[in-house]
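The structure's right below; bear with me while I get my questions together.
Heads up, this is only part of the complex; the chains shown haven't been moved.
Chain naming follows the written order as A and B, and within any one chain the residues start at number 1.
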Amino acid sequence: MSWLPSLATETPEEGFELAIKLSRMAVKKTQPDDAARNRMRPDYANSADSLTMASHVVATNFQTVAQANNYWR
Amino acid sequence: MSWLPSLATETPEEGFELAIKLSRMAVKKTQPDDAARNRMRPDYANSADSLTMASHVVATNFQTVAQANNYWR
């Protein structure tokens, strides 16, 4: 099964989780080695700027997911 | 209850607060340890560039929230 069968979600919260998934999947596609990604985790998880950058990517993906769901109106 | 039951808000100001909440929640999802996030606070709260970066994330999320509310027109 596809990791991304649809952009539709039941709720805004699930849409936010999907935005996080999209953000991480793009990282995984660039660095497919799980061990390498895990080694980097302490770097960004303890850097305020790295976390802000990650939040920006989620915000960008959440725009897409929210629009796909017509903002769950 | 969901932390994000809806993107609808009564006023633009509440929409801006929601955009801030979305920005912070993405950080929390990446670094769930409250103590770790608190330790970083002096870093970004006293760095002009870090604050500008944080403001950019809020601006991106506010685009989504504002559109979801049809700009409170």
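Definition applied: contacts are C-beta pairs under 8 Å (C-beta built on N, C-alpha and C of every residue); 3 or more make two chains touch, one makes a residue touch a chain.
Given the structure is predicted, the values throughout are model-derived calculations rather than measurements.
In this structure file the homo-oligomer totals 6 copies of one chain sequence, with 2 depicted.
Everything below uses one rule, namely that only the chains that are shown with their structure count from here on.
The copies chain A and chain B differ by a rotation of 60 degrees on their C-alpha atoms, rounded to the nearest 5. Centroid to centroid, with C-alpha atoms defining each point, chain A and chain B lie 15 Å apart.
Listing the residues of chain A that touch chain B in their complex gives 11-13, 16, 20, 44-49, 51-56, 58-60, 62-63, 66-67, 71-73. Listed in rising order, the residues of chain B touching chain A in the complex are 2-8, 22-27, 29-31, 36-37, 39-41, 43-44, 49-50, 53-54, 56-57, 60-61, 63-64, 67-68.
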